[in-house]
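Notes follow once the structure below has been shown.
Only a single protein chain was left out; the remaining protein chains are all shown in position.
So that you can tell them apart, the chains are marked A, B and C in the order they are listed, and the count of residues begins at 1 in each.
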Amino acid sequence: MLRSTNEATNDLNLLGHPEDLIQLLTPAGDRVADPSYESWVADVTDEQLGSLYEDMVVARRIDTEATALQRQGQLGLWPPLLGQEAAQIGSARTLRTDDFVFSSYRENAVAYCRGVDLTDIVRVWRGTAASGWNPYDIGMATPAVIIGAQTLHATGYAIGCQKDGVDSVAIAYFGDGATSQGDVNEAMIFAASFKAPVVFFCQNNQWAISEPVGLQATRPIADRAPGFGIPSMRVDGNDVLAVMAATRIALDRARRGDGPTFIEAVTYRMGPHTTSDDPSRYVDPEVQQEWAAKDPIIRLERLLKATGLLADELVASVKAKADAVAKEMRDGCYGLEAPEALTVFDNVYATPHSWLERQKSQYAAYLASFEGEK
Amino acid sequence: MLRSTNEATNDLNLLGHPEDLIQLLTPAGDRVADPSYESWVADVTDEQLGSLYEDMVVARRIDTEATALQRQGQLGLWPPLLGQEAAQIGSARTLRTDDFVFSSYRENAVAYCRGVDLTDIVRVWRGTAASGWNPYDIGMATPAVIIGAQTLHATGYAIGCQKDGVDSVAIAYFGDGATSQGDVNEAMIFAASFKAPVVFFCQNNQWAISEPVGLQATRPIADRAPGFGIPSMRVDGNDVLAVMAATRIALDRARRGDGPTFIEAVTYRMGPHTTSDDPSRYVDPEVQQEWAAKDPIIRLERLLKATGLLADELVASVKAKADAVAKEMRDGCYGLEAPEALTVFDNVYATPHSWLERQKSQYAAYLASFEGEK
Amino acid sequence: MAQQSLSGAINTGLRRALADDPKVVLLGEDIGTLGGVFRVTDGLQKEFGTDRVMDTPLAEAGILGTAVGLAFRGYRPVVEIQFDGFIYPAFDQIVAQVAKLHYRTGGNVKMPITIRVPYGGGIGAVEHHSESPEAYFAHTAGLRVVTCSNPQDAHTMIRQAIACDDPVLFFEPKRRYWVKGEVNEDLDEQTVSMERAHTVQEGTDVTLVAYGPLVITARDAALAAADEGISVEVIDLRSLAPIDFAAVEASVRKTGRLVITHEASQYGGIGAEVAASITERCFYHLESAPARVTGFDVPYPAAKLEEHHLPDLDRILDAVDRVMGRENSLTGWSA
Partner (left out) sequence: MAQQSLSGAINTGLRRALADDPKVVLLGEDIGTLGGVFRVTDGLQKEFGTDRVMDTPLAEAGILGTAVGLAFRGYRPVVEIQFDGFIYPAFDQIVAQVAKLHYRTGGNVKMPITIRVPYGGGIGAVEHHSESPEAYFAHTAGLRVVTCSNPQDAHTMIRQAIACDDPVLFFEPKRRYWVKGEVNEDLDEQTVSMERAHTVQEGTDVTLVAYGPLVITARDAALAAADEGISVEVIDLRSLAPIDFAAVEASVRKTGRLVITHEASQYGGIGAEVAASITERCFYHLESAPARVTGFDVPYPAAKLEEHHLPDLDRILDAVDRVMGRENSLTGWSA
């Protein structure tokens, strides 16, 4: 069950030294020839390039729409993913429906790829429910807000897949800040020991609220995993093709029974941490500008233009899709009402609970005591 | 405050790739010429070699004596350090009195080097006190039983030294099993971020009770630290000179302001986990034999013999010392009585506490109610 | 129907659970080859394999977090925490994840995780090996907390805990591991239920509520009290969250007096909830204020002091005298 040092070393060679950043598409929109990775996306057709473009545009639209809804007071809070579209779409689009996602709160583009009902995306942020969706419907757990906790859940789920003898994979999404949590390190240790089919997908967006990644790590985050016996890759997180390639390599290793892989997707949080954050207190506008120039959508747009794939129909259909998605989400949001009072007692337990039933019954009596009043 | 990747890399080069095992004294008792490390123990005089020998013999004697006391029912429990004398003596003897040790329960040879009162070593194991000694008297915290917790304490203490502008160093002792705990990983992260003058000294004795190190780590433990930006060394833990050299390098780096260093001392737990453990259930006798051949004391004895330093006087004085120490500890142990009942309420708080005072007063009344009875 | 020790009864209960349901998996430190430091899982890895009985790396948060993932995948993880004092590194995973996931997922994801915890003192151990942390978990919505006091209950209850679709903290009174008793492995819910309190002995003057390691002590105290002409009804709670208050209430309505005992610290302990709830439910039946006989509000003390810290027969009798209005250690005491 435990892997030998040699195997691990081979894996490391296979994946190259974590420090070089994998890139297949430059900010200028040029394809990069990289033998060890481009083969993993060689099958991506022009059409699929177009749909990746659509996904990213739609994801950004969902994000800006939700941000607007929060500004209008329709949502209590929203954690923008602005700038991280390639990291999320590129990875999530490589997953199979029988794979399972354990994410944090910012992975709404991932949820979109998993086929989430758009209304479900805003449910929790509107405060009308504890849960957005049924994890088993879309193969994605409801987000973990406790930083890092979900990485262990992904590892356990992966061990379960292993026991079931299936080649499904669990993928954990987490941030650069999360890598400081004990849970994330323990997840790597458990995953390595049991050779679990799990992918650790770290979106290094340079910030943990106001804390720069340099406070969490004094070396590239991808450097850590190898020490735990987990091969890692450091990929340009704003390059949807590179992200796809890296994720496919990781998924392939997991399905082949080679165990966990760690991916550091180097990207940037272009928006505030959440709608209640004020980045002007800590973000350097110049750095922000540098990253704006590396925008994931623009670079793919440039490629599509250059290769003549950005036909008017595509532009039009993408816009139409984005509008439709935004409208569906907005309408769904408006339709979300406060739940009935006594539902506050639901789902605490799966089986009858004498104490809670008594409490519920007493509160029902309390509510009843107001009936007839004004 | 944060170190750059380059610095870290240089450190790594400086310390060599963690995987090669540093050794200056072979099991056969031959000195190994290793330019990058032998210079660090070049100043060790023949006399000092003799006292290192004495320390190890005494440490083993303390250990066997305490084990005997447990067998006789004088102690409730004892965690033998048998086989780990070189790792503990070699490292602890390089410390200054103003350095501070944060250890686990097995580091009794370290406590001996710190000048602990011999009776204090057995106090806790006899169950007569919560604490063996005053940490400030010997620059060593009372042992942490919660695996890994002390590594963070050492890091915090080191940050304190940094703030005070002194070149004192904190050293954390922990085991191979401890490296799986989130706390130990967080300690490395904090130490790296704040460049704290702390030495992480891991005694890899191959076992965490019945679990082999392979369950905790699929690669050498020393491989982990570099990923966190902490240079590491992998040293023959049964070679007192190699351990000294490695520890001195680490201490020197810390004092120079270069931050934390990780040392993996590869050794073997020759005894049971504790006196209540039954290793026959999980230890392979052959492996045990292989390690017996690498005994830390025997190899130094061979060197001393070969170099004619093992004079009869030395042998005699060492034996006398060991006998004296054992006797002092044994007598001290016998002298330890159960504390007075009401002391159970002492030291819970440093300042008056109304609730606890009431509880104490009521228990005093309860005890008084028996007075006069038979 | 054979004699089994309490630890042996849990072992046979685990064996039955592993045999009956392929989704049951055991996780913990040293539970495989070694069979656990208390041998509670002895022989199970040999019988069911390393896939069903897994030794894990030394990290409690890792163990619980992994169990959560296994539960997501449809497994029923049974986790062993080696000693009571080592459960805290897993506190976040237990309180923020295990306890809340069913609620968080709108009831779609079940967390049928059983967390076995050898707990309590009286074995002369060093720090962290004798604690009673049950109140932390009883105060946490989403968790169930139970504890056993004899081999029969231990066997039946561990199987009920594993079969339960909610997460269950299963506290094992380690100092009673060696107590022997008849065990019928085929008892039904009606006879022994982890949710229902058990009246160990009937009485009419005082209701004495105990659980886990102190049930035996409480029963002995009741016998001693009888000699003094006091009829004590002893109730073994079994479930600490929720507590079977209907049973305790019925008893107190009869006796009018209540004494609660546990090893855990008193301040904010289970005893406080029992006293508060029972006072709420039958205030007008109470002849005197409920009394608590518990461990002191100190870190678990050195072995040579634990005899003072732990409630014993005399301290319980003293409280019985107090609720009976007889002379006791606090007669004439003033703060």
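Here is the rule we use: a contact is a pair of C-beta atoms (placed from the backbone, for glycine too) under 8 Å apart; a residue touches a chain by one contact, two chains touch by 3 or more.
Computed from a prediction, not measured in an experiment: that's the story for all the values here.
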What are the shown chains that the left-out chain touches? A, B, C
Pick from B:Val41, B:Ile89 or B:Cys161: which residue touches the chain that isn't shown? B:Cys161
Out of A:Gln162, A:Gln216, A:Thr247 or A:Thr261, which is the one that touches the chain we can't see? A:Gln216
Just to verify: which one of B:Thr26, B:Ser51, B:Gln74 or B:Ser131 makes contact with the chain not shown? B:Ser131
If I consider the whole complex, including the chain that's not displayed, which of B:Tyr37, B:Tyr53, B:Trp78 or B:Phe100 touches that chain? B:Phe100
Take the complete complex as the reference. Which residues in chain A touch the chain that isn't displayed? 76-77, 105, 124-130, 145-147, 177-178, 180-183, 208-211, 215-216, 276-277, 281-282, 338-339, 341, 343-345, 348, 355-356, 358-359, 361-363, 365-366, 368-370
Those residues of chain C which, in the complete complex, touch the missing chain: 61, 85, 88-89, 91-92, 95-96, 99-100, 103-104, 127-128, 135-136, 138-142, 241-242, 265, 267-273, 275-277, 279-280, 283, 286, 288-292, 296-299
Chain B residues touching the chain left out here are 1, 100, 102, 129-131, 134-136, 141-142, 144, 146, 149, 151-161, 163-164, 170, 182-183, 186-187, 189-190, 193-194, 346-351, 353-356
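By definition in this document, only the chains that are shown with their structure count from here on.
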Taking each chain's centre as the mean of its C-alpha atoms, which one ends up farthest from the centre of chain B? A
Centroid spacing, where centroids are CA-atom means, of chain A and chain C in whole angstrom: 41
Report the inter-chain centroid distance for chain B and chain C in whole angstrom, where each centroid is the mean of the CA atoms. 36
What whole-number Å value describes the gap between the mean CA coordinates of chain A and chain B? 43
Which chain B residues reach two or more other chains? 180-183, 215-216
Residues of chain C engaged with two or more neighbouring chains: 56-57, 59, 61-62, 89
